[in-house]
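So, chain A:
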Amino acid sequence: MARRAAFCLAVLAFLAGPSASAHAETPKPRAASASICADKYLLALADPEQIASLSWQATGPLSTFAEEAAAYPSNRGGAEEFLDANVEILILNSHGSMELRRIMGQFDVEMVVIATTTITFDEIAQSVRDVAAKLDQTARGEALIADMQARLARIDPQVVEEDAGPSVTYFRPEGGGAGAGTFVDTALRHAGFRNLQADLGNTGWGRVPLEQLVLTPPDGLVTSFFDTAYKGVNARFSSHSLFTRLSAEKPVMPVPGRYWTCAGPMLIDAVESLAAQRREHFGGGHD
Partner candidate 1 sequence: MSLLEARNISVDIGRTRILTGVSASFRSGYLTGLVGPNGAGKSTLVRALCNLLKPAAGEVRLSGAPITSFHRKELARKLSYLPQGHTMHWPLEVERLVALGRLPHLGPFSDIGPQDQAAIDRAMARTEVSAFRFRVAETLSGGERARVMMARALAVETDILLVDEPVAALDPYHQLHVMELLRSLADEGKLVVCVLHDLALAARFCNAAVLMSEGRVLAQGAPQDVLTDTHLRAAYSIRSLQGQHEAEPFILPWRRLDADASKPEPRPC
Partner candidate 2 sequence: MTEAATAAPRRAAHTVSHRISWLSLNLALLALIGVLACVSLTIGYVTYPVTDVVAALFGLGDDKVITIVRELRLPRLLLALAIGGGLGVSGAVLQGLLRNPLAEPGILGISSSASFGAVITIYFGLSATFVYALPMAAMAGAATATTVLYFLSARNASTLTIILAGVAIGGLAISLTSLAMNLSPNPWAINEMIFWMLGSVKDRSMHDVALAAPFVLAGVILLLLTSRALDALTLGEDAARSLGVDLKRVRALAIIGTSLAIGGTVAVSGGIGFVGLVVPHLLRPLVGHVASLLLLPSLLAGAALVLAADIAARLIRVGVEIHLGVLTSLIGAPFFFYLILRTRQRVE
């Protein structure tokens, strides 16, 4: 409710922009982000002067923008840091740092929460709009959304519409997967694959039992996080004989884990990577 109201106000402000700018130029709000997911939004949308700090994960192995992030101060997610830096807007996830959300509500800091239930590109676009509005960067937000949609359109629209692409199953090192209702599923479908797990009626982040894969093997395997996971976790599932046999027989298409730590604007990178690998292994498609 409040977000809608703010959005409307932002649109009005945008429309009234030219006349407003004739008066004093109000500085854009200072913002910080408390998680890797929020970092991406902030970097993509804010002016450099607006960014007070990024989370410590922004320069870590899960980041696709580590070099860019190195230029900014990094925070440990402590309320003190945000207060000390006079942050007005704090971007964070709906899950994790429950206490941070609770306590920041007492100070004059506005919080923008990115839902972890964001799944489709439309929902991502809405997220981008919300954050952009708060950051007073609606123009940049729309530009980002337009860019995302353009890149999506370039990926074999016909294949995607026909929904007749090769079927794949998604694997994480500990054996997890992605069924319907996840952003991985969204990415797979936009890249022209069929998600076997979703077709089997699975929803959420669980896994298809290996037995099922024997009965209805996928055309290919999509893996992720195998490069950043600890060796121990890696070995247990990935050394399973069925999995090794499957990965020997079918094409394995790895996607760097950092492309999709959450549903954000960088999901398009994952889609592009998947589409390229689809063309490589399964050929065809119109460009």
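Here, contacts are C-beta pairs under 8 Å (C-beta built on N, C-alpha and C of every residue); 3 or more make two chains touch, one makes a residue touch a chain; residues count from 1.
On the choice of candidates, all candidates are chains of the complex that A comes from, given by their letters.
These numbers come from a predicted model, not from an experiment.
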For chain A, as assembled in this complex, the candidate in touch from 1 or 2: 2
Residue ranges of chain A touching candidate 2 (in the complex, touch as defined): 56, 60, 75-81, 83-84, 86, 93-103, 106-107, 116, 176, 203-205
